[in-house]
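Only a single protein chain was left out; the remaining protein chains are all shown in position.
Lettered A and B in written order, each chain numbered from 1.
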Amino acid sequence: MAHVADIHDEHHYHPPGLQHQFEDMGQQQESASIGMWMFLVQEIMFFGGLFTVYLVFRSKYPMAFAAGSNHLDAFWGGLNTLVLIVSSLTMAMAVRSAQLGKRNLQVVFIILTMIFGAVFLGVKAIEYSAKYHEGIVPVSGLNLKTDKEIRESDESAGSPQAPVGRQDPNESLNTALGDHDSHGEKYVNTRGDFLWKDTSLVVQAQQGNYLTSDEKIAYFSNGEISQAKFQDKVRIFFFIYFVMTGLHALHMIVGLGIMTWLLWKAWLGTFSALYYSPVEISGLYWHFVDIVWIFLFPLLYLLGRHFLHGGGH
Amino acid sequence: MAEGYKTAGDAEHQHAEPHIVPLIYYFGVFAVLVFGTIITYFVATVDLDGRLFPGANTLIALLIAFFKMTCVVLIFMHVRWSSRLIWLTAIAGFFWLAIMFAFTMQDYLTRSAGVFTG
Partner (left out) sequence: MQNVNPINFEKIKEEPKVNYLTNGFTVKSWLLTKDHKRIAILYLITVSAFFALGGTYASLIRLELLTPASDLLQSGTYNRVFTQHGIIMVFFFLIPSIPAILGNFLIPIMIGAKDLAFPKINLLSWYFYIIGGSLTLYALLQGGVDTGWTFYTPYSTTFSNSYVMAVGLGIFINGFSSILTGLNFIVTIHTMRAPGMTWFRMPLFVWAHYATSLVMLLGTPVIAITVLLLALERLARIGIFDPAIGGDPILFQHLFWFYSHPAVYIMILPGMGVISELISNFSRKKIFGYEFIAFSSIAIAVFGFLVWGHHMFVSGQSVYAGLVFSFLTMVVSVPSAIKVFNWSATLYKGQISYDTPMLYALFFIGLFLIGGLTGLFLGSIGLTVHLTDTYFIVAHFHYVMVGGQVLAYLGGLHYWWPKITGKMYSEFWSKIAAIIIFVGFNLTFFPQFILGYMGMPRRYASYPPEFQVLNIFSTAGASILAIGLIIPLIYLTYSIFFGEKASANPWLLPGLEWRTSSPPPTENFEETPIVYWEAYDFTEESGLDLEDARNKYKVTV
């Protein structure tokens, strides 16, 4: 019976932070980290559904995706990737300092992580607002509507890729087709529609003969490139872009919430070499969000980039 | 027999002291990540699709991303020092994702094959 008594004694010794359902800190810590891993598996499948959608549509409409992707600003995307990488490093350091029981370092690293997280979200906000001004948010009504503001933003951007507004909702698209760089009165988007006229990539792909068989139907009507039909496919790209980056950003915001709580706990000196699993599992979460971005960056910002650099295919 | 009954659960890590990862690992991974990002960017500007085979650009970009992910998972997320269950969990997550991709695409990629369509 001796060992029974042992277990009994352990049961009565309650280290701080030990919850009632556990026998000892080892069990609690193990449960917490397995639990977080299971949660991350769940997250993989959650984002996985979106990646599947991406995969299907990209394989159907590669040129529309390339066109949309080239329009994203790889500078901001790349910068954000670096920002997240740094935040991942500081997060790893925060966990390490918790394991070593160094309270001040912990606090510093958590604050640093939060700052980089916030910078990431700031950059995201800049990008989103650019889309709003350019009229390429894929949801009607969520784009800039007034004629004046569109003209200004277009002039300052000055890029040949910048889409031009549909002349007038009533005017047929065929008339609008062709005058890519017209200015003036034509910049009206009274309903805040998604605007996309540039079909140059399709022309290029048609000449180079690398449109897929799906695409030969999807972008053409009566044998002619249809600006309207192409626009629909680019709109799908931007929809996927917004949903994926939006959900990712939402995860970042949740992450910042967790960090705030962690900061407060760390400030109180809660964590030590014996009890650090909250820091550890928050770290797992943070790194996971980073990993999602590691894939989003090339898949959204960089595909088809070589077309901009004189690539033929 | 007391030994066998001592602990609850799978108990691989009971009472384990935290594993302190040497700093060099963290900075190593950090370097890989930064470097990987930069390479990804520049490789994307070169037309590998035309020069090698269609899809080469994407393939390279994904390979780099995979490598970066592996580093984060193994080092930052401590999987290298974790129990087999954690290894299994991490791998299973990606395996299931692969199932979803593969079985969805097996439909899309064979739509035009028309094996038995009359």
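As a working rule, a residue touches a chain if its C-beta (ideal position, glycine included) is under 8 Å from a C-beta of that chain, and two chains touch if they have at least 3 such contacts.
What you see is a predicted model; the values in this text were computed from it and never measured.
K.L.:
If the full complex is used, which shown chains touch the chain that is missing here?
P.N.:
Checking the complete complex, the chain left out touches A, B.
K.L.:
Could you tell which one of A:68, A:117 or A:138 touches the chain left off the display?
P.N.:
A:138
K.L.:
Looking at the full complex, which residue from A:107, A:144, A:236 or A:299 touches the chain that isn't shown here?
P.N.:
Considering the complete complex, A:236 is the one touching the chain left out.
K.L.:
Would you indicate which residue among A:45, A:130 or A:274 is in contact with the undisplayed chain?
P.N.:
Here the residue in touch with the unshown chain is A:45.
K.L.:
Even though one chain is hidden, which residues of subunit B still touch it in the full complex?
P.N.:
1, 4-10, 85, 92, 96, 99-100, 103-104, 106-108, 110-111, 113-117
K.L.:
In the full complex, which bits of subunit A touch the chain not displayed? Write them out.
P.N.:
1, 4, 7-8, 11, 20-23, 27, 30-31, 34-35, 38-39, 41-43, 45-50, 52-53, 56-57, 60-61, 138-140, 218, 229, 232-233, 235-236, 239-240, 243
Note that in this section only the chains that are shown with their structure count from here on.
K.L.:
Quick one: report the Å distance separating subunit A from subunit B, using the average Cα coordinate of each chain.
P.N.:
Once rounded, the distance between the two centres reads 18 Å.
K.L.:
Over in the complex, which subunit A residues touch subunit B? Could you list them?
P.N.:
So the residues of subunit A touching subunit B come out as 2-3, 6-7, 23-27, 29-31, 33-34, 37-38, 40-41, 44-45, 48-49, 51-52, 55-56, 59-60, 74, 78, 81-82, 85-86, 88-89, 91-93, 96, 99-100, 210, 213, 273, 276, 280, 283-284, 287-288, 290-291, 294-295, 297-299, 302-303, 305-306, 308-313.
K.L.:
In the complex, go through subunit B and note every residue touching subunit A.
P.N.:
Touching subunit A from subunit B are residues 2, 5-21, 23, 26-27, 29-30, 33-34, 37, 40-41, 44-50, 54, 57-58, 61-62, 64-65, 68-69, 72-73, 75-78, 82-83, 85-86, 89-90, 92-94, 96-97, 100-101, 104-105, 108-109, 112.
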